[in-house]
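Quick one: structure below, then a few questions.
Every protein chain of the complex appears in place save one, which is left out.
Going by the order they are written in, the chains are A and B; count residues from 1 in each one.
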Amino acid sequence: MPPLPPVNGEGAVPPSKTKLVHHPSLPQLLNQARHHSQPTLVVRDAGGEAPAVPRSDSTRERDRRFDHFKTFSGRLERQLSALRGQPQDPLPDAVDIERGHGAASKISEEDTDEEEDVPSADRYFAALEGPELETLRSTEVAVLPKDELWPFLLRFPISAFGMCLGVSSQAMLWKTLESEPSTTFLRVHPAANHVLWWISVALTVLVSVTYLLKVVFYFEAVRREFHHPVRGNFFFAPWIACLFLVKGVPRPVDEIHHVVWYLLMAPILCLDLKIYGQWMSSGERRLSKVANPSNHLAVVGNFVGALLGARMGLRELPIFFFAVGLAHYTVLFVTLYQRLPTNVQLPKELHPVFFLFVAAPSVASMAWARISGEFNNGAKLAYFVSMFLYASLVVRVNLFRGFRFSLAWWAYTFPMTSVALATVLYASEVDNVGTRAMAVGLSGISAVTVTGVLATTVYHAFVRGDLFPNDVSIAITRRRPKFSKILAHLRLSSSDDKELVFSIPSFSSNSKLGAYSDDSASNSKMSSSSDQSPAMANGHGRSAEP
Amino acid sequence: MPPLPPVNGEGAVPPSKTKLVHHPSLPQLLNQARHHSQPTLVVRDAGGEAPAVPRSDSTRERDRRFDHFKTFSGRLERQLSALRGQPQDPLPDAVDIERGHGAASKISEEDTDEEEDVPSADRYFAALEGPELETLRSTEVAVLPKDELWPFLLRFPISAFGMCLGVSSQAMLWKTLESEPSTTFLRVHPAANHVLWWISVALTVLVSVTYLLKVVFYFEAVRREFHHPVRGNFFFAPWIACLFLVKGVPRPVDEIHHVVWYLLMAPILCLDLKIYGQWMSSGERRLSKVANPSNHLAVVGNFVGALLGARMGLRELPIFFFAVGLAHYTVLFVTLYQRLPTNVQLPKELHPVFFLFVAAPSVASMAWARISGEFNNGAKLAYFVSMFLYASLVVRVNLFRGFRFSLAWWAYTFPMTSVALATVLYASEVDNVGTRAMAVGLSGISAVTVTGVLATTVYHAFVRGDLFPNDVSIAITRRRPKFSKILAHLRLSSSDDKELVFSIPSFSSNSKLGAYSDDSASNSKMSSSSDQSPAMANGHGRSAEP
Partner (left out) sequence: MPPLPPVNGEGAVPPSKTKLVHHPSLPQLLNQARHHSQPTLVVRDAGGEAPAVPRSDSTRERDRRFDHFKTFSGRLERQLSALRGQPQDPLPDAVDIERGHGAASKISEEDTDEEEDVPSADRYFAALEGPELETLRSTEVAVLPKDELWPFLLRFPISAFGMCLGVSSQAMLWKTLESEPSTTFLRVHPAANHVLWWISVALTVLVSVTYLLKVVFYFEAVRREFHHPVRGNFFFAPWIACLFLVKGVPRPVDEIHHVVWYLLMAPILCLDLKIYGQWMSSGERRLSKVANPSNHLAVVGNFVGALLGARMGLRELPIFFFAVGLAHYTVLFVTLYQRLPTNVQLPKELHPVFFLFVAAPSVASMAWARISGEFNNGAKLAYFVSMFLYASLVVRVNLFRGFRFSLAWWAYTFPMTSVALATVLYASEVDNVGTRAMAVGLSGISAVTVTGVLATTVYHAFVRGDLFPNDVSIAITRRRPKFSKILAHLRLSSSDDKELVFSIPSFSSNSKLGAYSDDSASNSKMSSSSDQSPAMANGHGRSAEP
């Protein structure tokens, strides 16, 4: 398809003119609707001319491309509604227009690009690939520019909490190695626990503060992460990491006030109700569709909570969380083992994410041992299941290949630590040379793995500098572009092509010709929505770009 | 398709002539085959002229349209075979014809409308919609007239036993509130249990007698209910209600003779063998196809039986039923949670039927507590699972909308009562202010809910008078009509159009033009089959129309 010529000669308008015409008003929004109609033109200009704009001059224009994800780029109403967590009308100015859609939503949904709504679960599966759904398919185009580095906060994923999981579970492990009778012969110095625990605390605080900033400044990005079929499960990670921290605190756990446990379990319970409810009653995010190994994170929190609670001296509520975890773990275990034909996204090759399989049963065994007061047969059943799954992964270790490092790997180290922990406990119950050797061996493997992942992380962070690549999984378009729609828009808008020029300077995405339309359409919308309050544009510097 | 003109001018024959030509014989049946061939004509007459017939005069004609579902409208052989439960040739007169079909059944099945066979499970899903599969899809036409009230017995569904479940479980609850140590502080008067129990007994007797009359007089309708994917599960309800009655009897349960328990569990075991066998080994009614929340009724009976049996002092058989229930509950729980793509009939909105989710685990917890002799960890696990599911439904309570009241709602109240009961037992084990408050609170919610449903029932029964609407879910056609078949019939019968008039007066269904043929064809067949014994037509008054 050859690029269309500018309809009335205004397509070549210089970018510097744009500032003049941006004004946040209903007319502007109506214009925006027409902008959609000339995507080809728009994209050509974006790809062709935007880089020619002087860098210093285009800084503010570039910023605007991320405004769609920014919390404080729109009106105050939008911010508040977003904070309240209810996806309201993303363009408050367009209320009268949207009302019209409300009546005939089924049809109008076809015609409007409501980019502000979170993409559907299907859309995530359709647009992304890879074991963590982290790579954009070749036929897709991101709504954010792929050829340059995004603001740091936009690139900071929730899976960064995996680091906290990895390190704080190590703190737990070394505390246990120090205190359990089966490993006293190792004479582990308390300093190991102390050092690791303080590192964990520092790391958790750092990651939490950073992510909180993301929540504040890029709430839309956080929303999209929450609805991501894989990433969403990582929202359990902060609370699990905190539970690990409490469990690994360098003094007896039962001295800690119970209210800490209640405070940490409340969000887990809420997430349980939300996520499991989606599994069961939602059409779109039902389990037979979204099941993947990362769902284990959504289950393991219950067991960790049960373990800590029982350790702190609570009795009934740990059983409650254990029961909830057990019921849903059974469902998840069966579903993942079946590999239903609807779970096609699971790749043929294995991936570190599979190690999450061993997390739940190993933590469950410890939790049940604490609840029962002894490492009884029930705890042993869970423990041995985790050991078998561990062995099952280890013998397939040569199938773990062909994937890129990501921060999420940290989350896949804590299952190894859990198994090591459970083995230490088991060895205290069944104390012989074999179990002691196993306890030491697994602890060693776990420590080595964490060190390895740490080294890889440092390498990626400081040597290659790509620890936080552009997080394309939150930048997918809301729906697949339709060629017929593009043509229809083109024809429709040939009469009002004067407004066309307004949005041109905002584009600089690396649009691919095959799928350009959706990208350009969404960009044009975003640029418009960000333009609603030019006064606030100066405040964009608050985004914590390093 | 324009309505065809009457072929030889006899289409306008007055309805009063019909009585003259009705005669139950083979020739008449052969005529009936030809009747199929002019459905358009027939329907037009039905929709256009039937209402013009004087009501008093058409009473017997109207009755005949229901004869297809009547037990005593055919020959004696048919009644007996029906009572024996074997679906035999529904039209004994047509044996010679049907024999011919037997040989080449695969092909002939295409050409004949064997309405007497129960529709397949697929057919139920294809023809009905709604969470209880209780509404006819717009493209379907019922085999019974939709525009007027059917005989009362035909409208009396098996789900009426839900009322017995709701009230008798309340009797149980108040007995428990009176006797359990955790709720003695409420000082519940024994009269509550007494009154509720006697009401339950009266209600159960009333419903049972009425349904028995339906079994006797409309066995075909009962058969169709039994094969209905949702309604079939309600056949467990009578026995569960009786178990509740025995459990709630206003004196110690262990005084009751064990034979009562055996008598009540025998039908449940038979139903278990039948239903679970279908899940596993049947192609058409396999679990991945028919799974829906009402299946919980098919599981909960085992737990109720185990609970009562253990309460009565039995030891091994309660464990047997508990084991059977547990195994199949696991299967059901996983299947329902997965929401397999084959279970598409589940609606997006929640529905009271989802409350059945909490029934099984709460009863199971009580049963296991009774079997073990204490509310141990196993019982607590089940109890907490039910509590979580309860909470999961309560937080989604605003999703419960957009559905019509039905008698089946009663069945959805007993899970709340079960949870309340389990909580009272749990509070006796873990006795503190919190658990007592929960016990009282849940009992209150349960009582309020039952009162609310009672009020709604009374309102629908006496004010709006639509408590028993036409039960279209038993009136679906056996298969989707085919247009080509209709045309073929038309061509075939253009020569023998004289017999056409015989069946005209029987039609008054609100046939829709798009799907008229199946409706008219089945109606014409039914009218003919009912005509076999005019002498018995007078006996139709026995049907207990109120």
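Keep this in mind: a residue touches a chain if its C-beta (ideal position, glycine included) is under 8 Å from a C-beta of that chain, and two chains touch if they have at least 3 such contacts.
Keep in mind the model is a prediction, meaning the values are calculated, not measured.
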item: Of B:239, B:322 or B:426, the residue in touch with the unshown chain; value: B:322
item: Chain not shown: contacting residue from B:273, B:448 or B:461; value: B:273
item: Among B:154, B:312, B:371 or B:438, residue touching the chain not depicted; value: B:371
item: Identified contact with the non-displayed chain, of A:199, A:213 or A:334; value: A:334
item: Positions on chain A contacted by the hidden chain, ascending; value: 330, 333-334, 336-341, 348, 350, 354, 377, 380-385, 387-388, 391-392, 395-396, 399, 430
item: Touch list for chain B against the chain that is not drawn; value: 272-273, 276-277, 279-283, 286-289, 291, 315-316, 319-320, 322-324, 326-328, 330-331, 334-335, 340, 342, 371-372
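Quick note on the criterion: only the chains that are shown with their structure count from here on.
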item: Mean-CA-position distance for chain B and chain A (Å); value: 46
